[in-house]
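Before any comments, here is the structure.
Only a single protein chain was left out; the remaining protein chains are all shown in position.
Note that the chains take the letters A and B in the order they are written out, and that residue 1 is the start of every chain.
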Amino acid sequence: MCSRCRDGIAGIAILLAASFGCQREQRNLRPEPTGQAMFTPLKGSNPSSGIAYEISEGQRLYTWYNCSGCHANGGGGIGPPLIKTSWIYGGEPAKLFESIAKGRPNGMPAWGDRIPEYQIWQIVAYVRSLNQQEPSSATPKRLDTIETNPQTIRAARARTGK
Amino acid sequence: MIPLVETSRELDEEQERGTLERAWRHPGGFVGWCSYTTHQAIGMRYIVTAFLFLLAGGVEALLMRLQLARPENGFLGPDRYNQIFTTHGSTMMFLFAVPMMEGMGIYLVPLMLGTRNVAFPRLNAFGYWMYLIGGLFLYWGVFTNTAPDVGWFAYPPLSGPQFGIGKRVDFWAQMITFTEISALCVATELIATILKMRAPGMSLNRIPLFCWAMLVQSFMVIFAMPAVMLASNIFLLTDRTVGTHFTNPAEGGDPLLYQHVFWFFGHPEVYIIFIPALGMVSSIVDTHTRRAIFGYPAMVLSMAATGFIGFGLWVHHMFATGLPQIGEAYFTAASMMIAITSGVQIFCWLATMWSGRIRMTAAMHFVFGFVAIFVLGGLTGVMLASIPIDLQVHDTFFVVAHFHYVLIGGALFPLFGAFHHWFPKFTGRMIGETAGKATFWLLFTGFNLTFFPMHILGLKGMTRRIYTYQPEMGWGPANLLASVGAFVILFGGLLFLANVIRSRRHGLPAGADPWASGTLEWAADSPPANYNFVYLPVVPGRYPLWTDPKQRGLVTGVRADRREVLVTTIMDAAPHHRYPLPGPSIWPLLTAAGVSAGLIWAVYQFSGYYPAIALGTAGLIGWFWPRTPAGDER
Partner (left out) sequence: MSRRRTLPAISALLLSACAGPQQSSLNSAGPQAGHTESLWWVFLGILSLIFIAVLGVMLAALARRHPEFEPASPERTATAADRTGRRLTRAVAAATIATVAILFFLLVASVSTGKTIAGLASPSSSLTIEVTGNQWWWYVRYLDDNPQRIAVTANEIHIPVGRPVQIRGTSQDVIHSFWVPGLNGKRDLIPSHITTEWIQADRPGRLRGQCAEFCGLQHARMALWVVAEPESQFEAWLDRQRQPAVPPSDADTQAGYQVFMSHACVLCHNIAGTPAQGQVAPDLTHLAGRMTIAAGTLPNNKGTLGGWILDPQSVKPGNHMATISLKPGELQPLLDYLGSLQ
């Protein structure tokens, strides 16, 4: 292979590798405030998907806005679990956005008039990460709380018989 | 080469030299270049690579100083600034300081000991490749927005899985694996070389002080580096990639556990950087005052004591964490005690200078600068050892000033002195003395302009690691002065580079011993041949080249047609046996590449360690595959 071709391939490979990291590690600290309460998403796809900072913000907001009050850490309680394969109202990002923003029958409140759009997308990204639908390199393996990973808890129970 | 000795026996030096040339010849081509196992080549690779990382760290420093020059400056945002100061610290500590000292050791120790190579040449090459790959790995992160942003010591929970967002901290933690493997390789081979491969007659009390320094440092590396691998890899990296709970209080872990284990490494780390510099200063001082270093036994014992006591100080980095006061007081005492051992070194050098005939070369300028700057830094260290004072100035710019005074003064200035001192040996040409002295004055002035005001800033309450500050705090003028000083340092560095480049081409040819020095490295060619000496020397005293030639000797009977060295006893360096060293080999690079691929994979998935082990094992099989020593084939 000629040396120019080699250089070209090397350059493309480096750029690809760079773009993966650059995409995942974005810190977009200053969102564009939208001018209204947000009941339908402005964008079709989740702008927060695949970005570690956004997923982390989604995790923080999940706790701060007390989603865990009904959904626990994904296992559900008063509300349905959020770690699952079949979603009542759809598990795609846009559908999750609508569930959060407009609410759903049987008790899910509408948050779109309080939570800004960009934060709803962050929560959507986090919920999808609970279901391993976000890149694992952008998803934290655990949080600084008691162990909540269902697989770990199941395994621990199997070991100790509790 | 200086004829070491006049003998009555007929020695055909020309024939011996020719045979050695053939046995020690470097292989050609790119693959051959990757296969070098001679210590001069690998030492120089370490030195050049570490110097490039020094420049990278310097760029990061200049960026920081540009941001802090004015209050509420908008040059760098918080995220970028956090990445830059973390990368600056990590680069300087892991990618510049320790590898540079090791590179100087790898290059100079076999020459000073009168042998032909380090004890494990292929391990030497492997260590370098691991270091290079680790450094490039971190900087690949830097250029893909994945530079670590949690400080060079990366305390959890900030660096933990919840708050250390993304892969940045994982890159940092794995970079440490690379550099610590490299450091352990170098430490192992230096200890073996210094203890077992000295020239006959070089008993323990005749070893050059630089070699003693490298011996102490190597032992320190072996005891300290595993601690940082434990902290960064086992605690932090597995918490982040596997989900363990070492630092998670909710499940029984503790963030302070990380701090203890990290600083158990972190404090000896600074002595690992500093002690080789002490050895360099001794080499420069004895040559350029034209007398032996005063108080050799005190110098050796104080270096060893520094190394030993250095392991008992680590809690002084944690005085603010609320540990029991009685325990903390012990660490105050130990932290002050170590000033005694460093003080003894300074006093002995002063005594040497007092009673010697000082030749104010550029190298000696750097030694004087070292004494001034390092002593000031050491004294602020005594202040920091006091708990009440530390609780006020900890985590402020006072500490930044302190450690730059002791690290730049105590390691960088001796290093630059060493560059000017050994440049003739490395390159065969004299370095420009006037430019060297101008370099010193630029670096000295710029350094003090930059870092002295930081003492004041710390006392005025300016905390570390802040990307900006408010105008009404009154910190603006001192920060501006510090930023100006940083650019003066830059000019000093550029002048040094220009001097090196020019002197390599146009400097006066140096000959083997331009300084009329006393130690063995000056008996080899400039630059040394791959085999260092045609005949290995026999050593009658601490300064072989200053003794009567009639008392020196040569070793005959070591084979020249293969890469053979003489192994001697530990205490008296009596010849014990001859040993064939391996020739050039590509296996260190292949093994390093395989292990590195696995380690990089492990940053993303823990299972990456399995290919690391598998590929490493495969590499080692090729490495150790039995083959006839070069020269024995018939």
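What we mean here is this: contacts are C-beta pairs under 8 Å (C-beta built on N, C-alpha and C of every residue); 3 or more make two chains touch, one makes a residue touch a chain.
Given the structure is predicted, the values throughout are model-derived calculations rather than measurements.
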Contact with the hidden chain (one of B:Arg45, B:Arg240, B:His394 or B:His420): B:His394
Which of B:Gln15, B:Asn205 or B:Thr321 contacts the chain that the document leaves out: B:Thr321
Residues from subunit A at the interface with the omitted partner, ascending: 27, 29-31, 33-36, 60, 63-66, 113-116, 118-119, 144
For subunit B, residues in touch with the removed chain: 77-79, 82, 150-151, 155, 157-158, 163, 249-250, 254-256, 290-292, 294-295, 298, 320-322, 325, 329, 332-333, 336-337, 339-340, 343-344, 346-348, 350-351, 353-358, 360, 368, 371-372, 375-376, 379-380, 382-383, 385-396, 456, 459-469, 472-474, 476-477, 518, 543, 546-548
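Please note the rule applied: only the chains that are shown with their structure count from here on.
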Complex contacts: residues of subunit A adjacent to subunit B: 17-18, 20-22, 24-27, 29, 52-53, 56, 59, 136-138, 140-147, 149, 152
Contact footprint of subunit A on subunit B as seen in their complex: 77, 79, 140-141, 143-146, 157, 160-163, 165-168, 239-243, 245, 247-251, 604-605
